[in-house]
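Notes for the one structure printed next.
All protein chains of the complex are present and in place, except for one that has been dropped.
And now, chain A:
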Amino acid sequence: MKRLLMVLPLILVLALGALFYGSLGRDESIPSALISKPFPAFELPVLGQDGEMMTEKDLQGQISLVNVWATWCPTCYVEHPYFMELGKQGVVIFGMNYKDDEAKAEKWLADLGDPYTTTFVDKVGRLGIDLGVRGAPETFLVDDKGVIRYKHEGELNERVWKNTFQPLLAELKVEHGGGQ
């Protein structure tokens, strides 16, 4: 008993050490405060369509991704081919061009391909603040009622898609009365 008490501090220190060491490599993204909340209201111009506007209501009606991107963001460049791939698979993706130059954004889509159903422009980043965007890229999963179900920070690639998005999509489909 006494011996156990003597080694107890050592065990505690080792346990704390293990905990802290384990936390070092942990994913630094913070969970979004907006999960399970409706997509914030907005009315923003559609990229490349003079005078046309898009609102949060246009997100309703189908499960979709909202991808926050910009031409100044190197990781957006990296993940772009995978969005092209997802687009081909029939995933509905909305682009949110974030604090960017519209001419550059149009050129980007013309050069690299356009995986987005619609791209709307958040020039000043005000919707970005309402969405709790920390930087680009970020990708929101929005259900058919326009409610945010998940947010991914950083590059979306095949691994993230398979491990995180696909299980969530499967859940959503069950929720809405069986598969489609």
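Criterion: a residue touches a chain if its C-beta (ideal position, glycine included) is under 8 Å from a C-beta of that chain, and two chains touch if they have at least 3 such contacts; residues count from 1.
Simple rule for what comes next: contacts and distances are computed from a predicted model.
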{"item": "\"ATP-dependent protease\", \"5-oxoprolinase subunit PxpB\", \"Cytochrome c-type biogenesis protein\" or \"Nucleoside ABC transporter membrane protein\" - which is the UniProt name of the missing chain", "value": "\"Cytochrome c-type biogenesis protein\""}
{"item": "Hidden-chain contact residue, picked from the options A:Val66, A:Leu109, A:Leu131 or A:Leu169", "value": "A:Leu131"}
{"item": "Listed residues A:Ser32, A:Thr71, A:Asn97 or A:Thr119, member touching the removed chain", "value": "A:Ser32"}
{"item": "Contacts of chain A with the absent chain, listed as residue ranges", "value": "28, 30-34, 99, 124-125, 128-135"}
